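With one protein chain removed, the remaining protein chains of the complex are shown where they sit.
Coming up: subunit A.
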Amino acid sequence: MRNVIIIGSGPAGLTAAIYTSRANLQPLVIAGQSFGGQLMNTTDVENYPGFPEGIMGPEMMQKFIKQAERFGSEMMYKDVTKVELSDDSKKVWVGDEMFEAKAVIIATGAEPKKLGLDSEEKYWGKGVSSCATCDGAFYRDKVVSVVGGGDSAAEEALFLTRFASKVYMIVRKDELRASKIMQDRVMENEKIEVLWNREVKEVLGDENVVTGLKLYDNKNDAEKNIELQGMFLGIGHMPKSEIFQGQITSNDNGYLEVVNGTYSNVDGVFIAGDVNDERYRQAVTASGSGCMAAIDAERWLEAQGN
């Protein structure tokens, strides 16, 4: 049986890997197929201490991986499909393969929230995107939309004006949640038009790519289609906690709960990063909690007579 399995490979999981591997615990990091976490979808990271010139998010994550491997972390680029955490020997499945460990650190993070429409899935990567910085350049002189009214939606909309001829912001209420400074930038930008009190009912397409949206006007109780080529999501994040539900306690939004540092409700299971953190959601805070989880796990293993 292994000492520790770490599930997740963003800043939290990889920092936990660096610490536990330096402590000679030889962690197995089940990194996921789309490893590296949310920073893989960013460009410049300018607020992580130690990189005065900034660093590209994916490059930073590759450095994290290198550092974890240097001390003997074992990386596996597959997705966890099932866990059974209640016994002394905790079981983690990757398809048909099963791995056992005394301790588990959950650092699965969060992901952009989706609308939950079938048509959204159908056109994912074909006009539907959650990453303006990745895909924006393919919308030169096209009409696009951003769904959401918070800071990240406003940022996406402003970024997209570099390429698109027009950017609709689709906002459910009659006001923006975004900070005052972002609201001002949105309102001042001639390319952006805010569509108030609208909800996306369906993503329309020609079977190949997105051609429009069916919008519901919740103020006038009316439906209308608009033509456009892209829909970007900016409606917040959700924790990747589904496979732990029923075993690890979570709050109403699905975020896993911790008690006393990084301890979960299950003995030997520790939690780090955005899967627990609705409030700060930063690379550096995720790293910090990954370090805490590693130290908690290390001391817990010691106390078990490891």
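Here is the rule we go by: contacts are C-beta pairs under 8 Å (C-beta built on N, C-alpha and C of every residue); 3 or more make two chains touch, one makes a residue touch a chain; residues count from 1.
Following the convention adopted for this analysis, contacts and distances are computed from a predicted model.
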item: Protein name, per the UniProt record, of whichever chain is missing from view ("Spore germination protein", "Thioredoxin", "Ion-translocating oxidoreductase complex subunit B" or "Branched-chain amino acid ABC transporter permease"); value: "Thioredoxin"
item: Residue among A:Gln38, A:Ser73 or A:Ser129 that touches the chain left out of view; value: A:Ser129
item: Positions on subunit A where the hidden chain makes contact; value: 33-35, 40, 43, 56-59, 62, 77, 124-127, 129, 134-135, 137-139, 208-210, 229-230
